[in-house]
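Here the complex is missing a single protein chain, while all its other protein chains stay put.
Take a look at chain A:
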Amino acid sequence: MSNIFSGINARLRGTSNKPASTKSPISPTSDDGRLNSSGGLSQKSHSSASLSSKLPPLPASPSLSQTITMTGSGEDILTSYHLPRPLPLWLNPAYARHIVKGNFMTLSARPKTVEPGEWIAHHVVEHYRNLWNFVRVIYEKEEDGTSICNPTTCPKMSAGTNHSYTWLNSRFEPIELPAIEYIALMQRWISGKIDDTKIFPTEPSGVSFAANPNIGNSTLLSGTDEWIGKRSGFPKDFSSICQTIFLQMFRVYAHLYWAHFTEPFYHLNLEKQLNSCFSHFVLTATALDMLKPPALEPMQPLIDLWAANGTFPPESKAYEYANLNAGNRLLQMAGMA
């Protein structure tokens, strides 16, 4: 079948023949989660410096990505992502579709009548339950003791060749774990937080009585004596705990896409379900300032695609963080532009 983009494609294939790893000298970016005695998961801030030193600016911040949108061609940006070629199936717009139509933001935007802390807590729990719905498919063992995700298929908690995540052991040393063990540890950590009523209070009598006009939006408050959810009994570190939970959940989603999109989700006819849950997750997490651009990196091309194909509405933060040119280029490659 003739392809009107064949010229471009040739160039594309030419530039991408080299394996991604040779272009990316960095070891897998690692920021770490640790499980220490106090149950805290500390985070080293994620750095993509090694990538950006060698390459055109990465969408590391909204302003940077805007710059790229204006200047870089979609092709250049896609190249800068060091994606394997041919591109993963999930970047094919034909497989990036959803089970729901309409503006997802209606589910994420905080209603006027809901207290911000309560709204964040609600979404943490909802998305956690959602994500584990998918994890169970790859995690649970068959009669013969095998699971779809296992130390042989996924010896590392990876999201493509460019990203893998390490866990911090009790001596604060980053350790590489098979994905399935990483996910198990993280599940334990997250459920430990969510079930802790000191962090996620559930007492109906504890709800906030007064409206604080200063806590009108979802941005984090810098003041020391005021924080999101304070009046409803959420602790001072509530926001940072939730950010960590969202970050960890993002990593699991990234692993599901990079390692398990085809096997098993596509084969099991769950790819649209996964797409809808993940896009809703990204919209929510960014809208609530729970996830910021550097962390989104492994899934950046899909975010670009969803901004370009209308999944992310223009008023959303996810759209703002996306690179439209790259997304449009993906649509173009699939003949869907």
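Here is the rule we use: a residue touches a chain if its C-beta (ideal position, glycine included) is under 8 Å from a C-beta of that chain, and two chains touch if they have at least 3 such contacts; residues count from 1.
The rule is short, and it goes like this: contacts and distances are computed from a predicted model.
Selecting from "Anaphase-promoting complex subunit 2", "U3 small nucleolar RNA-associated protein 22", "NEDD8-activating enzyme E1 catalytic subunit" or "non-specific serine/threonine protein kinase", the unshown chain of this assembly corresponds to "non-specific serine/threonine protein kinase" (UniProt protein name). Think of the hidden chain as still there; on chain A it touches residues 3, 9, 12, 85-89, 91-92, 94-95, 99-100, 106-107, 111-115, 118-119, 121-122, 125-126, 129-130, 132-137, 139-144, 146, 148, 184-185, 187-188, 191, 194-195, 200-204, 207-211, 232, 262, 264, 266-270, 273, 276-277, 280, 333-335.
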